[in-house]
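What follows is one structure encoded as structure tokens, with my remarks underneath.
Excluded from the complex is one protein chain; the other protein chains are retained at their positions.
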Amino acid sequence: MIRDITIGQYYPVDSPIHRLDPRVKLAGTMLFLVSLFVFSGYLGYVVAAAFVGIVIKISKVPFRYIVRGLKPVLILLLFTLLFNVFLTREGTELFSWGILHIYDQGLIIAGLMAVRLILLVIGTSLMTFTTTPNQLTDGLEKGLRGLRKIRVPVHEIAMMMSIALRFIPILVEETDKIMKAQQARGADFESGKLLQRAKALVPLLVPLVVSAFRRANDLALAMEARCYHGGDGRTKMKPLKYQGRDFVAYLILLGYLGLVIGSGFLF
Amino acid sequence: MEITRDLQECMVLDHVNYVYGEGTAYEKHALRDINLVLGKGEFIGLIGHTGSGKSTLVQHLNGLITPTSGHIYYRGNDICAAGFNKKELRSKVGLVFQYPEHQLFETTIVKDVAFGPKNMGLPQLEVDLRTFAALKEAGVSEDLYDASPFELSGGQKRRVAIAGVLAMQPDILILDEPTAGLDPRGRDEILDRIAQIHAEGNRTIILVSHSMEDVAKYASRLIVMKEGSVFCDGTPKEVFEVYKELEKIGLAAPQVTYLSEVLRQSGIALPHNATTLKEAKELLLADWKGGRR
Partner (left out) sequence: MKKSMLRTKNLVFEYIRRDEEGNVEDILRALDEVTLEVQKGEFVAILGHNGSGKSTVAKHINALLSPTEGAVFVNDMDTKDEEHLWDIRKSAGMVFQNPDNQIIATVVEEDVAFGPENIGVPTEEIWRRVEESLSAVGMTAYRTHSPNKLSGGQKQRVAIAGIMAMRPDCIILDEPTAMLDPVGRKEVMKTVHELNKIEGVTILLITHYMDEVIDADRVIVMDEGKIVMQGTPRQIFSQVEKLKEYRLDVPQVTELAYELKKQGVPMPDGILTVEEFTAAYTAAKAKCAQGSI
């Protein structure tokens, strides 16, 4: 059912990773993603995997939960695997059938690619598992504050993100309601050819857009009445402030980066 | 208006249960063992606290929700059976949702009201006839027919939305809080309209409402819901007689019912409790004249 759509899959437990400043997690995720593409040797994989493993352990997010999060990218993963297996023409041929040839290098490259992809997905999802959408927006707003100098409306973008987070569930529910109301008038959203189906959406989309505009109008008035006038001069109930642990985390991240780069020279 | 309780003519609910999100953390038993016979031609008031299952119940009646267990029969046919034509059912059991004006989408009122009959696949002439009849029945004035539904006032929009359901010429008309957000005048106009539709159109009316005064005034039968079950079912007089029980589930009786009780405690015994203003007036005038004799 449409109501089951959820945005962000925050896993609510208390762990040192959860407590970290969102900016650290944002920077850490970026750094980790970059690191996945700079190393070359096998040892790099080991270091990256070990790093992810340790972070998972500290974050207290169950491994099962993380694996479940991999499901949506499974198809992409399979596709890359097959692509690499069949299109690599290096090393010794292991198997051939018609136009299909499998080389040992192909298997190795495919395997490594898969590991890289899995690490990439786990790395980013660890951030969303341990950071609430609110913290994420706050982190983005403050972390990207420098961009204001080149006229990027950082505060406005963050405000829009948090309003979207608040209103998406409301609009989803509203969609459900309007759909039912039109079905009660004999509308059919489930059968027919593509063009018919697209046409059948008009009675759903028009009221939905009208309602979204009405809500936007109301909300703008309410925000104005509560003295909202942009990001200037605003204070915060929960300002982001680096703690000791955040600096430790940055140091660990640097150490990790050093290890990954170093691992390339060792082999 | 004649009321028929012949099961072949009625809507019958037989041990209906509905459970949301079974087996998940959000599991909720929204309806529990509902057994009802909704007689043809009745004017039924459906009342209950928010979340008592009223809206879930009415959505079962036109097949928008299928019961988890149990059966619903419309004129003797099981509407949950495979192959039952739900689209046809929805034209026979018209459901007007809460704030129905939010579903309007066409460029003109006439086009919007025609949406239902058109979906039924009727010939154009029949669609037009039904559209105009429904607009008249719902009390939309003729000079508005070509206006955009978005230009109307709240009360007018709501009447157009009700016309949109009436145009399918349903046997049963269900209205989920049709007066929500309207002012007293708008409320009276809509309710009087509904009473007129009931009196003239040979239809069963189910009015979901939070206002005890309104259901007492218009309905001949009240069904009270509590936590997904039918808490009581009877005439307004029977139901409001147990007003102390109603208070326990967050409901109340009309003010005149309380007045009857307080008067009784002060030694003025009316023959029975009043449920409507008209009734209270008659009872008190009789008492007054009796006292003077």
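Letters are used for the chains, namely A and B, taken in the order the chains are written, and counting of residues starts over at 1 for each.
FYI, contacts are C-beta pairs under 8 Å (C-beta built on N, C-alpha and C of every residue); 3 or more make two chains touch, one makes a residue touch a chain.
Predicted, not measured: the structure shown is a model, and the values here were computed from it.
Annotation: of A:31, A:102, A:117 or A:163, A:163 touches the absent chain (contact as defined above). For the chain left out of this panel, the touching residue among B:20, B:145 or B:258 is B:258. Taking the complete complex into account, residues 133-134, 162-163, 165-166, 169-170, 214-215, 218-219, 221-229, 233-239 of chain A touch the chain not shown.
Where chain B meets the missing chain, the touching residues are 49-50, 153-155, 180-186, 210, 213, 250-252, 254-256, 258-259, 262-263, 266-268, 277, 280-281, 284-285, 288, 291-292.
Rule of thumb we're sticking to: only the chains that are shown with their structure count from here on.
Within the complex, the chain A residues that touch chain B are 174, 177-178, 180-188, 202-203, 206-207, 210-211. Chain B contributes residues 59, 62, 64, 87, 90-91, 94-95, 97, 100, 102-105, 115-116, 119-120, 150, 164-165, 168 to its touches with chain A in the complex.
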